[in-house]
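Read the structure below first, then the notes.
With one protein chain held back, the other chains of the complex are shown just where they sit.
Labels A, B and C are assigned to the chains in the order they are written; within every chain, residues are numbered from 1.
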Amino acid sequence: MVIALLFRDLKLSVRAGGGALIGVLFFTTVVAVIPFGVGPDLNLLSRIGPAIVWIGALLSALLGLDRMFQTDREDGSLDLLLMQEHPLALTVLVKCLAHWLGNGLPLVIASPLLGLFMNMDEVAIGATMLTLLVGTPALTFIGAVGAAVAVALPRGGLLVSILVLPLAIPVLIFGVSASYAAVQDPAPFMPPFLILVAITMFFAVLGPLGAALALRNAGD
Amino acid sequence: MPQIAVLTKLTDLANPTRFLGLASRILPWMAGITAVLFAIGLYLSFAGEGDYQQGMTVRIMYVHVPAAWLSMMCYSVMAASAIGTLVWRHPLADVSHKAAAPLGAAFTLIALATGSLWGKPMWGTWWVWDARLTSVFVLFLMYLGLIALNRAMDDPGKAARVSSVLILVGFVNIPIIKFSVDWWNTLHQPASVIRMGGSTIDSTFLWPLLIMAIAFTMLFFTLHVAAMRNEIWRRRVSAQRRMAARMAGQTLEKGV
Amino acid sequence: MMKHNESPQMRLTVEALSARRGEDLIFKDISFSLGTGESLILTGRNGSGKSTLLRAVAGLLRPESGRVTWESDEAETGTRASEACHYLGHRNAMKAELSVRENLEFWQDFFGDFSGGRGMTIADAAEAVGLGGIAHLPFGYLSAGQQRRMAFAKLLVAWRPVWILDEPTAALDVSAESVFTALITDHLAQGGIVLAATHQPLGLENAQELKMTGFAGVMESMW
Partner (left out) sequence: MTHGFYIAMSYGIAALISLCLIVWVWLDGHARKRELAELEASGIRRRSAPKSEGEKA
């Protein structure tokens, strides 16, 4: 059963420690240094707040990505996962979900606090959290392709982020647009939000398929 | 079984040695045609009258539009080759998309630079986050990422397969990126600023543009064939060196 | 243990298999066929391509040419050969952070039984490799030899007719080796198939042997 994989990965992300915690810590640090860069002008901060929180979440989501398959490769589990035809794309999808629950969801939960730092009002915080909740899975799905590519690399890390970031631009655009639309009057919230949902669903198909293809081809 | 016969014919044609033979025969011709086309294109683009301002800067379009077109076409060529790598596992397909990536990056760079030079007198700044320029810039980043990926892996076969997956995922994503950048652009800027190409192009500008586009396309294919030939040679050299090393090892073992 | 009688007829066939690593052709045109209860031992020095052959048979490395097929009266046709296989590689595929029981339970669930047999319970499997009673410990606390044994127990918890073993007895003392030999013999008696690479003899009777020589050439003719 593939579900067993979900529970194993969740257990690991809790027990092996680090993953989620480091992601949230990085997220907090990135957002916290912004006021030092742009100055403590509360009006400015509240205006750029949703964008900063989104960019921070994007970078933090990329941070743990290259370990997604790498740990399984190091101890040999990846070989056994590849041999089972569940099919493989489904196995990858489950791994993505586990990775998101372990690394993405904590970011979403931490975002309201950071919203307060950025002097955002309640509606903006709520909208940002909602868009992050819908958008971060897309980052994990598209990042899975990069993570699968990283398996073949002697040293993955940074290169994965470079490869994945351009593909993540649409998620960022619609996530931030929807967050702003919730606060700024004339722009409607639903169209960008629904497009974000559509992008996430599209990546939920494309990401695992691409990652499965890459894993099959990276074998040695 | 005629189908299989046709298939073997095709694979024969795509055999690296045959490709080298074909390349050395057609390369001079391709280079010649490219040079002639550029001569005609450049003559046409400067011969037409261009006293008024729009007419002056439209000449930048004769370079910018073909380069932008090539940046897209090159990626399509790479995507087609990527399918060749993944589905038919053909070595020439590996070579094709590896050789095309730097070319694509170069033409994308031309598109960016000329776009910026066109924008300076139009908008007053060197860089504007205009939808078209931004999309081309993202494409440029994707090319650089693919080149970096290819360089990071030692095993060329594996590098080809893995980057093929990434090329295809990127290819599927390009329309989405384009769409989202357009959306983002209309959100943040009044749309009236951007009027590259489109309906404002007069028919007198069409001919030079067409010739220049064909010339650039020919340049791309010439360089692509030459770069593929280089890559095949490179792999041949590496295979022979490897074999020499192995042979030396074996004679040594027998001697001891 | 598992059903002994009426074991279905099955066959793992390898035809003209060639594989390469990078540009090096590791082996060329290897063919063999193993039926119910048969075993094949790969021998040869380090780097002779044993692991590469095993990985190719397990479907982890796409061969340059040739194919691996699996036929059986029971399993539906068109099953990929790798699905009928257990693979024990150099690495144990167990998580150091999880307890042995959690590790084995995960693999039992994830693999599921292949048609034609049933896996043991976790406790029985741990007992069978001579390490009953320590399944509650984190895997990382075990010694190298114990870890290897527990990795082997993974093969027992879910039924797979074919076992592909890459140096199963690495890091083991002699008594543990005899435990492994007994388990492999049992598996063969139940109608299983074993394909193993080793440089010390496993002490199996009537096993076929294939000597790997390694390095069949550079794929230079491709270019």
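The definition used in the following text is that contacts are C-beta pairs under 8 Å (C-beta built on N, C-alpha and C of every residue); 3 or more make two chains touch, one makes a residue touch a chain.
Values in this document were obtained by computation on a predicted structure and should not be read as measured data.
> May I ask which residue of C:18, C:79 or C:178 touches the chain that does not appear here?
Once the missing chain is taken into account, the touching residue is C:18.
> Would you mind spotting which of B:67, B:82, B:153 or B:176 touches the chain that isn't drawn?
Answering carefully, the residue with contact to the hidden chain is B:67.
> Give the residue, chosen from B:30, B:77, B:103 or B:176, that touches the chain omitted from the document.
Candidates B:30, B:77, B:103 or B:176; residue touching the omitted chain: B:103.
> So one chain is hidden, and I want to know which residue out of B:90, B:132, B:178 or B:229 touches that hidden chain in the complete assembly.
Candidates B:90, B:132, B:178 or B:229; residue touching the omitted chain: B:229.
> What residues on subunit B make contact with the chain left out of this view?
That gives, for subunit B, the contact residues 17, 53, 56-57, 59-60, 63-64, 67, 102-103, 106, 109-110, 113-114, 117-118, 120-121, 219, 223, 226-227, 229-230, 233-234, 236-237, 240-241, 243-244.
The definition used in the following text is that only the chains that are shown with their structure count from here on.
> Report which interface contains more C-beta contacts, comparing B-C against A-B.
A-B
> Of all the chains shown, whose C-alpha centre falls nearest the centre of every protein C-alpha atom combined?
Central by C-alpha mean position: chain A.
> Taking the mean of the C-alpha atoms as each chain's centre, how many Å separate subunit A from subunit C?
Those two chain centres are 37 Å apart.
> Report, in whole Å, the distance between the mean C-alpha point of subunit B and the mean C-alpha point of subunit C.
Their C-alpha centroids are separated by 46 Å.
> Cα centroid separation between subunit A and subunit B, in whole Å?
31
> Name the residues of subunit C that each touch 2 or more other chains.
Residue numbers touching two or more other chains: 21.
> Indicate the residues of subunit B shared as contacts by at least two other chains.
154-155, in rising order.
> In the complex of these two chains, what residues of subunit C are touching subunit B?
20-24, 215, 217-220, 222-223
> Quick check: in the complex, which residue numbers of subunit B touch subunit C?
So the residues of subunit B touching subunit C come out as 16, 91, 154-157, 232, 235-236, 238-240, 242-243, 246.
> Using the touch rule from the top, collect the residues of subunit C that touch subunit A in their complex.
21, 55, 58-62, 80, 82-83, 85, 87, 89-98, 102, 105-107, 109-112
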